[in-house]
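I'd like to ask you about the structure that follows.
The complex appears here without one of its protein chains, the remainder shown in place.
Up next is chain A:
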Amino acid sequence: MELTGAEIFVECLKEEGVDTIFGYPGGAVLFIYDELYKQQDKVNHILVRHEQGAVHAAEGYAKATNKPGVALVTSGPGATNAVTGIADAYMDSVPLVVFTGQVPRNLIGNDAFQEVDIVGITRPCVKHNFLVTDVKELASTIKKAFYIASTGRPGPVLVDIPKDITTARCEFHYPKEITMRSYNPTYKGNKRQVRRAIDLMLEAKKPVLYTGGGVVLSGAANELTELTQELGFPITETLMGLGAYPSMDKQFIGMLGMHGTYEANNAMHHADLVIAIGARFDDRVTGNIEKFCPYAKIIHIDIDPASISKNVKVDVPIVGDVKHVIIDLLEELRHRQERPDAAALAGWWKQIEEWRKANCLKYNQDMDGPIRAQYVIEKFWEITNGDAYICSDVGQHQMWAAQYYRFNKPNRWINSGGLGTMGFGLPAAMGVQMAFPEETVACVTGDGSIQMCIQELGTCLQYRLPVKILCLNNGFLGMVRQWQEFFYQKRYAMSYMEALPDFVKLAEAYGHVGMRIEKPGDVEGAIKEALAMKDRLVFMDFITLQENNVYPMVPAGAGHNEMILV
């Protein structure tokens, strides 16, 4: 039987097992929306308030579930509004399929109403994109899109569908498998390289594991934990990798990089072996590349060959899926008679414990003074047992959340790492809450970030998403202000928000619960009260210390051993 393009579209989603999509209608996608209306029991469509929100929500869904997130937007402004989310997903390797409507084929290139060359616009920030030019290719293109987005190093794939394709008809056939001669990711690591890596691990005197978002994406948290404990090495994680290894375990030495711990950064600096797993030597991690790990040999495991030796020359590269490679490493390690050098490791741990004594994350909460943001995060962590999904915006609050919420499980820390997109947190939290309706999902944000996608409070009301918003309100664009304090002699250019709305009233206007918390003594009670309201969104506006800085810090141009502690 022949189906229309719109019918084929919905059939393809069902074939891919997509239960939830995020989107916003418009002229070019009306036939698709009509079909979604007819089949609303099959595919749940979440109507956002801005297309950027749709893509971030799909990202949140994907990051929490490791399944591809799906967004659907119209042509022109619908498509351009989605670009920030797409670029965000590209930087953080989030599996995403974004469908955009396009003007009918005969109008393409005519400067038609709501026409934009979205395939051209997004080319540098997608893993791949397609313009569908024949309805007969629609199903296979969608199959390819899901395949490309979710395999290898994941990423966003955009499919641009002209309006007349959605009414054209053809036989529907969904391919079961797809093979592409031009796209074959490597999953198994090279055996010889695996042996060389184990050789280095057994020789090492001062080893450190440095792991990233690739471990979470590969679903390799258990394997990583097993390997780390088998080796007895210290482990540090990047911002994107938090939660892969249980943070409360003594082998975990904290996050590394610009706002990493003193012990993690010093361990990197003094290490003789760095084992990088699913991490990409980002500039926020390495600091000054000239001063990066001066004494270490480097093993790098990554599924993307282009990540290897891009920023830092690597001694043993292993291209492959992190999970496969860790399993092979464990097997190889168990075959060997030798074990890591226990005496050397004991000395190394002694040194690390010395660094740990600096207690670099200590802060002083004066119970009669203003609330410190760190205190809010730490209390939230205590009360939720470290089990909540934390969706963060971008800025100081993001760093505090990363430092003080100790994640014990992967996929719980959902943030915009690579692109650093303010406005990510709230829509991402919606996506996570859709995926896990029963779980505690929090949005940690600031008075700047929250206003970038505040309109999504409307979406949260429509779908009764009981997200808990922790707004760490300091009346500043805090991270900008901190840099201006350190590096621009306190000239606070445009980092002060003089006209903040009353967030409590704003939350109430959207039909939610708002709370203002001004005293440290009220923090715990407010959080407990908010969490008790299981079916309500609660906006907690914490009025916090204004000039509060994120420490420790590796200033720009410095090495890992040149941290500012307070």
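Heads up, the rule we're going with is that contacts are C-beta pairs under 8 Å (C-beta built on N, C-alpha and C of every residue); 3 or more make two chains touch, one makes a residue touch a chain; residues count from 1.
The rule is short, and it goes like this: contacts and distances are computed from a predicted model.
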Checklist entry - Hey, which one's the missing chain according to UniProt: "ABC transporter ATP-binding protein", "Glutamyl-tRNA(Gln) amidotransferase subunit A", "Stage V sporulation protein AD" or "Acetolactate synthase small subunit"? => result "Acetolactate synthase small subunit"
Checklist entry - Any idea which of A:Met180, A:Ala346 or A:Ala509 touches the chain not displayed? => result A:Met180
Checklist entry - Pick from A:Leu47, A:Val119, A:Leu330 or A:Leu531: which residue touches the chain that isn't shown? => result A:Val119
Item to check | Options A:Pro104, A:Gly232, A:Pro246 or A:Pro305, residue touching the unrepresented chain | outcome: A:Pro305
Next on the checklist: Suppose we count only contacts with the excluded chain; which residues of chain A make the list?
Outcome noted: 119-120, 123-124, 127-128, 131, 148, 180-183, 304-306, 308-310, 313
